[in-house]
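So, chain A:
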Amino acid sequence: MLIGHQPKPFLLAVEGLTVSFDGFKAVNDLSFYVEENEIRVIIGPNGAGKTTVLDLICGKTRATSGKIEFRGKELTKLKENQIVKAGVGRKFQTPSIYDDLTVFENLEISFPRGRTVFGALTFTRDATVRDRVHEVAEMIFLKDRLDMSAALLSHGQKQWLEIGMLLIQDPDLLMLDEPVAGMSVSERAKTAELLNRIIKDRSVLVIEHDMKFVEDIAHKVTVLHQGQILSEGTMEKVKNDPKVIEVYLGH
Partner candidate 1 sequence: MSDEPNKGLQSPLRRKLLMGAAALPFVSILPRPSFGAGPATATVNTTGLAVTDTEVTVGILHSATGTMAISETGSIQAEKLAIEQINAAGGVLGRKIKFIQEDGASDWPTFAEKAKKLLVNDKVAAIMGCWTSASRKAVLPVVEQYNGMLYYPTFYEGLEQSKNVIYTGQEATQQILAGLNWIAKEKGAKSFFFIGSDYIWPRTSNKIARKHVENVLKGKVVGEEYYALGSTQFNSVINKIKLTKPDVIFTDVVGGSNVAFYKQLKAAGVDLSKQALLTISVTEDEIDGIGGENIAGAYACMKYFQSLDNANNKAFVAAFKKMWGEKTVIGDVTQAAYLGPWLWKLTVEKAGSFDVDKIAAASPGIEFKGAPEAYVRIHENHHLWSKTRVGKAKLDGQFELIFETSDLVEPDPFPKGYQ
Partner candidate 2 sequence: MNANRFTNRSELIGILVLAAFLVVILPLCLDVFRLNLVAKYLTYAFVALGLVICWGYGGILSLGQGVFFGLGGYCMAMFLKLEASSVENTKIQSTPGIPDFMDWNQITALPFFWKPFHSLTFTIAAVILVPGIFALIIGAAMFKRRVGGTYFAIITQAVAAILTILIVGQQGYTGGINGMTDLRTLKGWDIRPDHAKIVLYFFEVGCLFICIFIAQFIRHSKLGRILVAMRDQEDRVRFSGYSVANFKIFAFCVAAILSAIGGAMFALQVGFMSPSFVGIVPSIEMVIYTAVGGRLSILGAVYGTLLVNFAKTSLSESFPELWLFGLGGLFIAVVLAFPNGLAGIWQDHVQPRIDRLISSRKPKAESAWTDNSVADGAPAE
C-alpha cells in the first residue's frame, strides 16, 4: 500500500491505528502517511470513520491502539493543547467559532501567544497581533467585519472565520472537515480559492464529499470504508478502482 520510496521522513505517519467504541471498531488497523506540503483528501461513505481519524490525530478521541507520529513526536500520548503546539490545526465539521466575541477577538484568541493562564492575563494587543489579525482577516474576506459580533456572520463567513483562526495559528498540518459543506456556489468558489492560497506552505488533510472540489485540490486521495483503507492514490487511480466504484462512487 505504500507508494514509492521517500527521500525525507513523513510529516505524519499513522500506523496500525484502531479505536473501538464498546466493541465497534470505528477505525480498524489504519495506516497512512502524509508528506510535507502534501494535500491529502480523505473520502468515503458515511460512517467510514473519516471524522474519527481526524479526532484521533488531534487528540479529541483516544486511540485503542496504534501510533500517530508527527514530526517524530508520538501524538497519542499528548494532550490536545500540546498537539496544537506541536503544529496540528483542526477545523470542525460545523463551524465552531465564538459567537459572543467579535471577529477580531476570535482571531486574536487563536494567535499563538499567551496560551497559559498567566500568559493570557498579561497578554497585550500590540502591533504584531493587530497586523497579523488584519492580514488574516483580509485573506478570509472579513477585513471590514472585524468589529462585528461573530454570531452575525453568515454560515459561509463562519466557515472562513474558522479557517482564518487556524491560519493565524500557522500549523504545519492543517486538518479540514468538510470545509465547503453547506456553502452557496459563489462561497464555494471563494473557499476553493482561499484553500488553494493557504495550503501553500503546509500539509493539509481534508475530508470532503464534493468530488469536483476534491479533484481540484487533492494531491492524493485516501478512500476509507468501514474504518479501513479501501484504496489510496491519485484521484485518477482511485476513481477507477473497482472496489471504490462498488462501495462509493457506484451509487
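To be clear about the criterion, contacts are C-beta pairs under 8 Å (C-beta built on N, C-alpha and C of every residue); 3 or more make two chains touch, one makes a residue touch a chain; residues count from 1.
Selection criteria: all candidates are chains of the complex that A comes from, given by their letters.
The structure presented is a predicted model; accordingly, all values stated were derived computationally and were not measured.
S.K.: Looking at this complex, which of 1 or 2 sits next to chain A and touches it?
M.R.: The touching one is 2.
S.K.: Which of the residues in chain A come into contact with candidate 2 in the complex?
M.R.: For chain A paired with candidate 2, touching residues are 58, 60, 79-81, 84-85, 89-90, 92, 96-102, 105-106, 108-110, 112, 114-117, 120-125, 147, 149, 151, 162, 165, 169.
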